[in-house]
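Removed: one protein chain of the complex. Kept in place: all other protein chains.
Should a chain be cited, it is by its letter among A and B, assigned in written order, with residues numbered from 1 in that chain.
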Amino acid sequence: MNAIALLLCGLAAATAAFAADPSLVEKARAEKKAAFYANITAVEPILEAFAAATGVKAEYTRLSTSKFVSTVLTEHQARKLAADVLQAPLPILELLKEKGVLAAHRPAALKAYPAWAQRDDCIFTFGIEYVAPIYNKDLVKPADVPRRYEDLADPKWKDKIVMADPSSHATTISWLVGLKEKAFPDEEAWRRFLKGLAANRPMFVASFGPTPAPIESGEKWIAISMPKYIVTKAPAPLDWARVEQPLFGTPRAMAIAAAAPRPNAARLFAEYWLSREAMTILAEKVGEYVLHPGIFPPIAGIQTARVEAIRELPDEEIRRWGAEFKKLFNTP
Amino acid sequence: MEIRIQGLRRMFPAHGKVIRALDGVDLDIPARSIFTLLGPSGCGKTTLLRCIVGLEVPDAGEIAIGGETVFSSARGIFVPPEKRGLGMVFQTYAIWPHMNVFQNVAYPLETRKLPRMEIRERVRRVLEFVQLAGLESRPATRLSGGQQQRVALARALVAEPRVILFDEPLSNLDAKLREETRKELRAFLSRLHITAVYVTHDRTEALSLSDRIAVMNDGRILEVGSPRQIYFRSGRRFVADFVGRANLLEGRLRALAGDLAVVDSEVGVLRCAAREGLATGSPVTVCIRPENIRVPPPPEEADANRLRGTVESLLFVGESCEGEIRVGGRRLLVELPAEGELAEGGEVELGFAPRHALLLTP
Partner (left out) sequence: MRGPVRSPAHADGSRALTGGLVVLVGFLTVCPVLLLLLGSLSEGLGAFGRLTLSKYREAYGDPGFGVILYNTFVFTVGSAAVCTALALFLAYLNTRTNIPGKFLFRFLSLVPMMVPHILFCVSWVLLLNPSNGLLNLLLREVLGLASSPVNIYTLPGMILVEALLDLPIAYLVLAPALSAFDATLEESSRVCGASTRRTLLRVTLPVLRPAILSAFILVIVRSLASFAVPSVIGIPGRIYVLASHIYRLIATGFSPDYGQAAAVGTSALAASIVLVVLYRRLTASAERFVTVSSRGFRPAILELQGAKLPLSLAVGLLSFVLIALPVLVLGYVSLLPYSMVPGAKAFALMSLKNWRQVLADPISILALRNSLLLGVGGAAMGMILSFFVSWVIVRVRSTASGLLESLSFLSFSFPGIVIGVGFLWFFVFTPLYGTLWALLFGYIAAYLPYGIRPLTSALVQIHGHLEESSRVCGAGRLTTLRRIVLPLLVPGVVSGWILMATMFVRELSLSVVLSRPGTEVLAVQILRFSEDGLWGRLAALGIVMILISTSLVVIAGLVGRQRMRAYGLEGA
């Protein structure tokens, strides 16, 4: 009860604190709403707060990663793209930029962010889809919790791991490759790790979404998954393994559509999205790791964790590694 | 003429071949008579009936009913069945199982949008006529075969069509009921003075019901005539064979003398009834019906053909006895009195009049 009251107070404060160029707000209000295409989920509270703060409605169209490019491109080519603002993993927006879908834009609110958050003239990033080993704290003894990624290859985890299918799940593939480039001393050590992991016969699921359920229910003990589930699935007995190496993930990016039907509302929305208020909601309610300095998800230990963006792999490379992991993990 | 059919053709593709169900049919069906299309299954008789009623669209030809052309390939006319004003009794009766007797019979009147009172009155009358009065509210699924047949008849009659068509209406009944219904049907139809076209493969049915019969085979009309003409005077081998039991003997015409023809046959020289259009020396078939053969031939018939043979088998069937008598290389079927004195293996003399020996062409 207390927490909710606190949150409400915070929200009220946030609403009051958001200040944007009044002429932009006025023009945006004339446009009535902003259409938001996104793959990020559970962001409805931000959209409501946006409407409360600006009087502009935000209309949220949720597109999963696998349908994002095809839907947006199809609409774009038929001149029916209804989106004002697009949000997706960085590689997707880069692809769309190539096709001329995105408008050049630098939000003012980005000043508060690290310089690298603005990727180029169109795309800016605000968070990292961070990945970590998540375990069931009722089942895994504190002494057994992995301290390094290499520990996942320990035979004691045989038949106890769940992860997204490394032969097809793009984010998992990128993450595994990221480990090679950022967390392991050399490729040989990395390959040993992969062999050990494969020997533990992890159970595969289609994506990150289904990874926490087997941990919650105790079917599996440890998952290669996302710490944000500790927030969204509370009070499930989930915790993340504080590995010595950094946590890695794909940057979450955003841009404005070149043919945005409501360009002012689009800009206003971007400003609001990047505001401290919006990012606080994102971190606290959804458990997201955001780039806005000083804001962290309410997960113990995450403030001191190093979270790094991995290199975005081009699709061709993802497919090549996918095929390689298919062999390595002995997937038919 | 009530129905006039000219040059009617209908083809079906089947297994890569084309079946000529109707292969140039010309036919006149007179008004107020019972006209039967008789033939073996697959001869095209049902197709012809369905063309008349409009359920089948012919490929070529013309059909006129009561002077109105209902189909003409040349003029591009096709009147759909619901506009032809006919009545039909289907082989399966096609009583609608979701309606009761009244609803079934009233249906043709409802489609003609008659007033309610009139419908009720006419349905009552027709049900009385077919002796189903009182069964109005009986569900169609609770009717016996004979009752269904009568509901189907009532339904076909109720709108007082100018022509009523029957597609083997008795084939679904058992033998005894079939005989009774046949008589009843004959009585109904003669009281109505209506044009009826009747399709059957049963010769007894055809012969006993019809005013005129058309015998069909392979999509063609072979012969048209009264039952007696068809039975006794047919000149076609197929017709003679189909309409009744027949002894068919192959031979060659030797000479013609007045109304007598002399034929060299398998069983010797026979005197037969002469026919027009036959040249001496041409091959002919002699047809003798079993009931026309006498054993022994009565002495007063001086000009009868006389043959000797051996009784091979005797079969008692109640009202008579069917015998097979071997004459030369042939076995002749003979109808004998039930209380005969013949025995199997015995030598007999048999005979038949020249007028009972018909000459047939193929």
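Simple rule for what comes next: a residue touches a chain if its C-beta (ideal position, glycine included) is under 8 Å from a C-beta of that chain, and two chains touch if they have at least 3 such contacts.
Bear in mind the structure is a predicted one, so any value in this text is a computation, not a measurement.
Annotation: of A:E26, A:D121 or A:D159, A:D159 touches the absent chain (contact as defined above).
Residue A:R319 is the one among A:R242, A:R276 or A:R319 that touches the chain not shown.
Within the complete assembly, residues 35, 41-42, 44, 59-62, 64-71, 73-75, 77-78, 80, 82, 89, 91-92, 95, 99, 159, 162, 165, 167-170, 173, 203-207, 209-214, 216-220, 229, 232-236, 315-316, 318-319, 322, 326, 331-332 of chain A touch the chain that is not shown.
Take chain B: the residues that touch the chain left off the picture are 11, 13, 53-55, 57-60, 71, 73, 76-78, 80-88, 90-100, 107-108, 111-112, 139-141, 143, 145, 148, 152, 155-156, 159.
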